[in-house]
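Have a look at the structure below, then the notes.
Here the complex is missing a single protein chain, while all its other protein chains stay put.
Our next item is chain A:
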Amino acid sequence: MFKLQWNPNLKKNIISLAKNNQTRFLNKRQYSIHHPRINSICLTRSLPLDTTSITNTTVTTATTNSTSFKREFSNFTKLQHGHLTKPKPGEELKITFVLKDGEQRTYEVAEGDTLLDIAQGHNLDMEGACGGSCACSTCHVIVDPEYYDALPEATDEEDDMLDLAYGLTETSRLGCQIKMSKDIDGIRVALPQMTRNVSNNDFNK
């Protein structure tokens, strides 16, 4: 098994292969790729597949072991986070995170990266338990009200997940669903205080 060497042509091929093979079920899209060289990759995501996310996916290819003829296959890979796109000079967008202790950190980022990508790329304390597929609430952020209305409206799926977030506010969103754009250049978001609602079980004798 070896790592696939990325080149622009191959990347284009993979994306078109994936798009041809996509199937929809409920509100999700599933992409699967079958290709003689790339044995298979399976991606499930509720977001449209784009070039950025494909670059961030580790793909391993199948090889034939000539002595045993035992075929080895790739692992199911999820979209890896924590890899950021470098902003083009002059096109940097700014974002400020307010951390749990109140500290503010500002970063220059590229258009299209999600807040989850950015937070994880800078090692901030934000989990993306479901890998950024809008299936949990662990990347909950509180958006500065000044910027909230500039964001595209949350989908029902995102709102369903926000229902389960701790410390929900009027301007809460999921970090994985907000993509950086010129409209929100300079946006400020706070990471919620992770205090769980106190329940009876915390006071067990």
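The definition used in the following text is that a residue touches a chain if its C-beta (ideal position, glycine included) is under 8 Å from a C-beta of that chain, and two chains touch if they have at least 3 such contacts; residues count from 1.
Heads up, the rule we're going with is that contacts and distances are computed from a predicted model.
Student: The chain dropped from view, which UniProt name applies: "Tudor domain-containing protein", "NADPH:adrenodoxin oxidoreductase, mitochondrial", "Tetratricopeptide repeat domain 8" or "Mitotic-spindle organizing protein 1"?
Tutor: Hidden chain, UniProt protein name: "NADPH:adrenodoxin oxidoreductase, mitochondrial".
Student: With respect to the chain omitted from the figure, which of A:Thr85, A:Thr114, A:Ser133 or A:Gln177 is a touching residue?
Tutor: Among A:Thr85, A:Thr114, A:Ser133 or A:Gln177, only A:Ser133 touches the chain that is not shown.
Student: Could you tell which one of A:Glu92, A:Glu111, A:Glu157 or A:Asp185 touches the chain left off the display?
Tutor: Of the listed residues, the one touching the omitted chain is A:Glu157.
Student: Since one chain has been left out of the picture, which residues of chain A touch it in the full complex?
Tutor: Against the missing chain, chain A presents residues 23-28, 30, 32, 34, 39-40, 42, 44-46, 71-76, 78, 127, 129-131, 133-138, 156-157, 159-161, 163-164, 166, 168, 194, 196, 199, 201-205.
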